[in-house]
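Only one protein chain is missing from this complex, and each of the others stays in its spot.
Note that the chains take the letters A, B, C and D in the order they are written out, and that residue 1 is the start of every chain.
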Amino acid sequence: MSFDVDIALDVGERRIVLRFRSDARLTALVGPSGVGKTSVLDAIAGLRRPATGHITVAHETLFDAPRGVDLPPERRRSGYVFQDTRLFPHRRVAANLAYGERHAHGERRIISYEDVARLLDIGHLLDRWPATLSGGETRRVAIGRALLSAPRFLLLDEPLASLDPARAERLLRLIERLRDELDLPILLVSHSANEVDRLAGHVVTLA
Amino acid sequence: MSFDVDIALDVGERRIVLRFRSDARLTALVGPSGVGKTSVLDAIAGLRRPATGHITVAHETLFDAPRGVDLPPERRRSGYVFQDTRLFPHRRVAANLAYGERHAHGERRIISYEDVARLLDIGHLLDRWPATLSGGETRRVAIGRALLSAPRFLLLDEPLASLDPARAERLLRLIERLRDELDLPILLVSHSANEVDRLAGHVVTLA
Amino acid sequence: MGWLTPAEWTVIALSLKVSVVAVLVTMPVAYALAWVIARRRFPGRMLLDAAIHLPLVLPPVVTGWLLLLLLGRGGVIGAWLYDRFGITFVFEWTGAAIAAGVMALPLMVRAMRLSIEAVDRRLVEAARTLGASPWRAFATVTLPLSVPGVAAGAMLGFARSLGEFGATITFASNIAGQTRTLPLAIYTGLQVPGSEAAVARLAVMAIVLSLGALLASEWLVRRSVHRSSQGRAHVL
Amino acid sequence: MGWLTPAEWTVIALSLKVSVVAVLVTMPVAYALAWVIARRRFPGRMLLDAAIHLPLVLPPVVTGWLLLLLLGRGGVIGAWLYDRFGITFVFEWTGAAIAAGVMALPLMVRAMRLSIEAVDRRLVEAARTLGASPWRAFATVTLPLSVPGVAAGAMLGFARSLGEFGATITFASNIAGQTRTLPLAIYTGLQVPGSEAAVARLAVMAIVLSLGALLASEWLVRRSVHRSSQGRAHVL
Partner (left out) sequence: TPVADDGPVVLAASSMQDAMEDAADRWAASGHERPVLSFASSASVARQVGEGAPADLVITSDSQWMDWLAGQGALDGNPRPLVANALVVVAPASARTPPSLSAFAADPDGGRLAIAEPESVPAGQFARQALESLDLWKLVRSRIVPAENVRAALALVERGEVPLGIVYATDANASRKVRIVQRLAPATHDAIVYYVARTGVSDHAEAPALLEFLLGARGQAAFAAQGFTPAPAAER
């Protein structure tokens, strides 16, 4: 079982109820804007507490209301690529990339620093401050940072937004490789039918 | 002439040189991530001063280094949808939408408040603070704010990013309508070949 | 309240008047200075900044003495004000307010400056593209977004004004009903053996007043900022 | 420099020692208090906040007197410290540093709090998902991002310490070489008619020192923040 999610989530005035189990290596989460996709990723990462239910990823229980389990985010080890990127403004690109690495002693690496720099084409940006990056550059660095933190699963919130077609294609291939070579459950939020068709073994629609 | 741009722009260590003239109602600006598309829009909007050259939009000279012309942003009246949205965090959605309107006395409106709320599907968000919006909601409000400021031309920096297919389609139609019904030059930055093919009368490639 | 004597009530009313006027008058000046130092680069900027901090580093008595040199009847500006307009500050409650305002100024400027520097300039840019002049962009973006600093500055300034002693007694002296503010009354009490009870009563009043100011400033910030804070932060 | 007498140099060295120690010791305390007030909600939070502001609203002489009651040889804590460890503050430079630190505390807390509140919590969340414990997330995100407030607080605190008079003379007294800091020396000079020149020299030294501190704090902020500021703001 990759993902076993059964939660009720209160955001603002609304309650989002979502229940899905997926054995696929890559699961897509789709639905119209504002339906609650990001909120669900937040809940899985441990940044938003569901009112009730449970969350199990790769056979590990991250949250279980009845049993009182609620792992803090740092022990869930999600590789979360935020929709709003959230680079650390006070650290250069290299230090942003290294941030998760430093907290990942003894954890299983899924990719090397060199591969990240090469595949995401960010080698020339290492010395730069995040404030000087373009939209696409920012997103690529955010993806690299998450991959380097030795995650046990990935949460990708529209990772290909604002990437040019060539770079998007390269990233798609990287995701495929991670999906096929590693035992690393991936939950992908995307608005692109194309992306979803190509990558996902299972599609969850939130409505 | 919709756009007549001939500028040299220094960003960081690099110099971006761009020269194009376009009579099309909608011009697309494409190129790989980090090539300088956003920087060019900033220059046209008056937020970044080119080292040299001139910028003319809809027969009005906005910038002309030799002649010492450099209109301030508020007199250029661009309808700029920023890649990073830039909603005002201290104003509710309704007040964000009204911001440009209030400064647009006597200017030609291009769309009514009601149309914006309906076509962008943001009527239910008017009372909300920007911090509570989802990614797609934020972008829709940013688009609405720019349209309501009675602009004389539009600068759209990846306006469809993080919109679901249905809403993206609706926005495409709106852009087509604005393009066809109004004498309103539009400069669109997009990574989607599909979007560009469908909308643009002229494509400028930055490399 | 039979707890305080009428004279003590007078002291409290005067203290409030002096502090409120000092803060209200100083606030726009402080904000303008904070803005200039935060956003402008010009020769002499550091000097201006240092000058603003002076009342903080100098012993208050010296500040009072400098005010006397400047604004006293025989002072450079004071003589002119008196000859021209008949205005005099020494021995008047206005003098106490000036002393309080000058002492509060550096605290207010610093707090406001921190908040102005934290305002994201990209938002100011956005306002400009939406048709706002630099002045309107300032009034509708920079100013409201720096409210936390304004509130903190007003609070610090008010508290400092309430507690101001040295500059006031030196510049405006210690005249009951005119310039005898709470600290001066407390000091007067402390100079006499056995008046600890009266001193304690007045000190408690000072504490109550500042607590009120604190609540007011928290309320002001919460009303204008908290609901709109930067992002959705949930569990953490 | 033959411009100042050896006694005046002693005063300046002592003032520097007292202010530097006061600021360094108070800084972590102030930051912890600022963090708690900015980020935690608990009953009594407002009371804590008010208590921190006390040295600002009370006349400094009263604060000095309260310190005397608390930490003097006969004081509640002071007696114990003396009996147990032989520690005493009255007449000691450490007493002057305590007085300066207490007076500087509210200014430091306020500045730091403003900067902590301005830190985007989404970044703290991001750090947590990247494996950082709450403590590491604090140390690597909240703390460095609040450097502007820390620098402003240190600057305000240092300036206030340099200028502190009333609490020091009341609590630590006015002993040359031990507790006679710049303001006390200036006061002492003011007691002697005709010593205006000496007073002016000392006042200039106070100004020079604070200018130095100002430059240092600007440098600290610029080094750690400006290059990484929020966004690309160009022409405006």
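Throughout what follows, a residue touches a chain if its C-beta (ideal position, glycine included) is under 8 Å from a C-beta of that chain, and two chains touch if they have at least 3 such contacts.
Fair warning: this is a prediction, and the values are worked out from it, not measured in the lab.
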item: Visible chains in contact with the missing one; value: C, D
item: Given D:19, D:63, D:115 or D:170, the one touching the chain that is not displayed; value: D:170
item: Candidate in contact with the missing chain, chosen from C:11, C:27, C:56 or C:90; value: C:90
item: Touch list for chain D against the chain that is not drawn; value: 61, 64-65, 68-69, 72-75, 78-79, 88, 90-92, 169-170, 173-176, 178-179, 188, 190-194
item: Footprint left on chain C by the chain that the document does not show; value: 61, 65, 68-69, 72-74, 90-91, 169-170, 173-175, 187-194
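Assume only the chains that are shown with their structure count from here on.
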item: Distance-maximising chain from chain C - centres being C-alpha averages; value: A
item: Chain pair with the most C-beta contacts; value: C-D
item: Centroid distance [mean C-alpha coordinates] between chain D and chain A, Å; value: 44
item: Centre distance in Å when chain C and chain D are each reduced to the mean of their C-alpha atoms; value: 19
item: Sites on chain A at which at least two other chains make contact; value: 46-47, 73, 84, 132
item: Residue list for chain C, restricted to those that touch at least two other chains; value: 122, 125, 128, 134, 230-232, 234, 236
item: Contact set on chain C toward chain B in their complex; value: 122-123, 125-134, 136, 140-141, 144-145, 224-225, 227-232
item: Touching residues (chain side chain A, partner chain D) in the complex; value: 45-47, 72-74, 76-78, 80, 82, 84, 86, 88-91, 99-100, 103-104, 129-132, 145-146, 149-150
item: Touching residues (chain side chain C, partner chain D) in the complex; value: 46, 49-50, 53-62, 65, 106-107, 110-111, 113-115, 117-118, 120-122, 124-125, 128, 134, 148-149, 152, 155-156, 159-160, 162-163, 165-166, 182-184, 186-187, 190, 199, 203, 206-207, 209-211, 214-215, 218, 230-234, 236
